[in-house]
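For this view, one protein chain was removed and the others were kept in their places.
Right after this comes chain A.
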Amino acid sequence: MEEELISKKDLLELTGISYGQLYRWKRKNLLPEEWFIRKSAFTGQETFFPKQKILDRIDKIVHMKDDLSLDELADMFSPASKAISIPMKQLIERNIVSTNAAKTAEAYIGQSELYTFEQTLCVYILDYCLQTGEISLEEGKTLIPTFLEHYKKFKEQQCDLILLRKMGVSVFLLLPAGGEIHFESGVKIILRVDVPVMIEQLKLKLMAI
């Protein structure tokens, strides 16, 4: 997965932000350290960023910084779980997850009244995967225990969720974000879910009450 990069200079020009802002956002952890890619150029060392990701992020910061403090924004972008629990009923009512996904997940998470952030995230991702139409409900049922069991192991590192299929047999796996993988022939990547993006979306939806 070769990502398109953008140099710091071009980024500042394109977005109209200043060095001071860029460094402040970095200090506040609005821009993750992994995005600062140092490369040597003919003018000496230059910093590059993954273009799409950083442009999306800056766009969000610029549009939301009037309503939210930088700390609140940092909290939203951070891959760390929020310490909250939400009643599932509310999630369905507010249209954050579909009834279908919630019902499927219930069998694994149990019918507890309150869901933790991690459990909510799991249901949210399941819902997202089902919505893409790429996975079947049956496959969704293996997603939940896989995610719940292994996601914790990444701690606060970013990770991707991948669904592979070969000859009709499907496999779910979690691996560090952006990592490269290669397979034998006949294996198809059906879906690659960027978990931090999901977290961000979910936090955003949870905040908008």
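By our rule, a contact is a pair of C-beta atoms (placed from the backbone, for glycine too) under 8 Å apart; a residue touches a chain by one contact, two chains touch by 3 or more; residues count from 1.
The definition used in the following text is that contacts and distances are computed from a predicted model.
Only one of "Protein CcmA, bactofilin family", "Peptide/nickel transport system ATP-binding protein", "NADH-quinone oxidoreductase subunit K" or "ABC transporter permease" fits the UniProt record of the hidden chain, and that name is "Protein CcmA, bactofilin family".
Although one chain is not displayed, chain A still touches it through residues 8-9, 13, 18-20, 22-24, 26-27, 43-45.
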